[in-house]
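Yeah, one chain of the complex is gone here, protein chain that is, but the others are all in their spots.
Labels for the chains are A and B, by order of writing; each one numbers its residues from 1.
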Amino acid sequence: MNNNQKETKTNPKKGKILPAEKGIREEVLNIFKKALADNIFDALLIPAKVPNTDAYSWILLQDESLFDIADPLPPVMTVQGGRALSSFSKNGELDLKIAALMKPCEIRAAVELFKLHQIDLNLVTLISIDCPGAMPLTDYMNDPKKIGESFKKISEKWEISESLRPACQNCHRFSLMDGTASDLHIGLVGENNKVTLIPNSSIGNDLLEKLGFEPNDSLKEWESKKEKLVKEKTKKRDAFLKEWQEKTKKTDGFFNELNKCINCHNCMNACPICYCQQCYFDSQTINFKPETYIQKTKEKGALRFPLNTMLFHIGRMSHMVLSCVSCGACEDACPVSIPVGRLFSMVGDQTQKEFNYVPGLNREDPLPLQDFKEDEFCEVETPNECEEKVTEEAK
Amino acid sequence: MAKAVKIKKNVEEGLFDFLKSLLETEKIKGVFTLKKMDDNGAVSYSLITSPDEFKKAVPLYPFMPVNAGKALSSFTLLGKTEEPIAAVLRPCELRAFVELIKRAQGDVENILIISLSCGGVLSLNLMGDKDQESTVSKYWESVKKAEISPDTRETCQFCENFLPINADITVAAVGNKDLDKEFTLFFNTPKGEEFSKEASGSSVSEEIETKEINDFKKKREELKEKFFKETQSEDTGLKSLVNIFAPCLGCHGCSHVCPICYCTLCEFDSKTHNYPTSSLGSDLMVKGGLKVPSGNLLFHLGRMTHMAVSCVSCGMCSDVCPVNIPVATIFSKVGSSLQKEFDYFPGKDIEEPAPQGTYKEDEFTKIGEQ
Partner (left out) sequence: MNNKQIPNIIGFLCNWCSYTGADLAGTSRMKIPPSLKTIRVMCSGRIDPLFVLKSFLKGADGVMMMGCHPGDCHYQKGNYNARRRYVMLNDIFKTLGLEEKRIGLWWVSASEASRFAKVTNEYNEEVKKLGTNPAKEEIFL
């Protein structure tokens, strides 16, 4: 457990509103320029545009000159932020103060990875930022200029555009949630000339203090705009969930979505939650002799190669869907455009509800499969005795 | 000269019927080829034993969802097949299979290898596309005319090795203007010839290398020069390499689909290449910034040192890349140069060991003595 989180989150009723005369990006970056210059952090984890290319990449930024290429909200999500953070913080203890500026879904993934011991959050300040979404990676790589400009317009208006990634169109958790995930949140919804800083933990409060910002401003304006958009997105999400639940309930509805799958496992490799160095489904556990393959073939008359397409997807689901943060990194990575992100998000939504669990919401919530209560899910094991138990309790 | 049989049928239908009769007369117990997964254009390689399931087989369909050499290797990794099967492979897939057999990753015994003069495969992002049928038709038109189809993979467009080596049976497709009505099957080996009786056609005296084939080869060679030249600007190699691989997500998809990359746990996926957290301070001090996840170029250059000399230019890597990095073209360029250096052609000779791990005492004698 992260020692710095001993205190519960402070009541985020007030924050600090900063005018953004030179634009949102400039103002957000200025905050971190100051924080680095004042040694509040040693390095900042932030997306950056690789010079002379259209590519975006995460960097650990220490030198001030790199702010010229930094971009807190790039048009695409390349590597999932949770995965980027874990890549340098799982192999030993961090001895540098890091600020990680990431989208809410990336923060949630980082929290899940923290629970899975793949990220050392000691000395890390998680800073979330209101997210307008991102554009599909393939579309961007095919025409960076056009898609970049399109993104600029969409993000300025906080539009729920159909050009956005499907995961983003259906995302209702794009802002600060009522939990202990991030230490500080940067509110941007609906405003193009100001930035609202909301402390979400004692670390967040300390940070504002060190920056010389007194959290005395009312959050009502930002909150009302945010709630309005959350309502809209929740409606969209509910419609998406209904649509895909119906699609997959049809005979072979789920399997048919995976007909094009080529077993490249890009979805698994892009997924922040899939952290295993050697995935079970890449191992030699499932190798057979030729006569066994032929025997299996004869069962139905044909055998698809590579084997276990469905097993891979459903198996991966059973391994990670309870922690699925619906970031859509999987769908961006699929070379044959299978709606894998939407499928997993839909299944994740239902299974997470069973356990009353929201992945990445609270750092202290135990992972559902690493926890249990003695008297839960009675309906699964002893359906006839459940009523008795209820009447017992009622007494 | 190989025995040749002219079959008076559309090439796809003709090959299908040939394989079907082999299966029905039990000359082979199974066919390994492409099969339709649905009516929306999705295909996948399958091992098929029942003539009923074989109805959905589409042997020459122009997609490569996985390199068939890699798939056959997983089929025969733990031993040879006792039951005879026929496998339809493209020339590069066949060469990949040979390279894997050299590395003890497969066994070709009892497998009847059927290949074709190959016009290439379509990019995977076209699979399931609503215009798939018309794209496939256009593809066959360019095969007939021995023209380069722009919908095919880049590696296919500049592939000069489109005639198969080591195939038992070859389907002559490229450059045949009458492909809709007739085509020739070449039986190259004694094993292949055993099955020639099942080909319902007349014996002909033909060579697979025609003028059209040679012209086509020249066109592709010219395109290869052009592509190779365009991969990098002439200035600082390191900078342009960094820029080409800048969008890389580190998903390692290229390595996972590569037939030559057969390691169960790739070195670059293992703990050896995990970033040591303790290095963060010094790395940041030296450079002022660090791309994460780290090890991008090390992965690509390192993978080159491991497999580029056996690269068969199948193009799976580029097709699977989520950010359109021309991996296949760059690796083909490096592979091509390495292969010249070591006088090695991957997949040509099953007895010839791969260049790594072997040596000649009297080669490169000037190296090291300077």
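Rule of thumb we're sticking to: a contact is a pair of C-beta atoms (placed from the backbone, for glycine too) under 8 Å apart; a residue touches a chain by one contact, two chains touch by 3 or more.
These figures come from a predicted structure and were not determined experimentally.
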Out of B:98, B:308 or B:323, point to the residue that touches the absent chain in the complete complex. B:308
Those residues of chain B which, in the complete complex, touch the missing chain: 232, 234, 236-242, 246, 267, 286-291, 294, 296-298, 301-302, 304-305, 308-309, 330, 333-334, 337-338, 341-342, 355-357, 359, 361, 363-365, 367-370
Which parts of chain A are in contact with the chain that was left out? 50, 57, 59, 66
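Simple rule for what comes next: only the chains that are shown with their structure count from here on.
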Which residues of chain A touch chain B once you look at their complex with the stated criterion? 42-43, 45, 50, 52-63, 65-66, 78-79, 83-85, 87-96, 120, 137-138, 141-142, 256, 259-266, 269-270, 277-278, 282-284, 287-291, 293-294, 297-298, 300-307, 309, 332-337
Given the complex with chain A, which residues does chain B contribute to the contact? 29-30, 32, 35, 37-38, 40, 42, 44-50, 52-54, 56, 65-66, 71, 74-83, 124-125, 127-128, 242-243, 246-247, 249-253, 256-257, 264-265, 269-271, 274-278, 280-281, 284-285, 287-294, 319-324
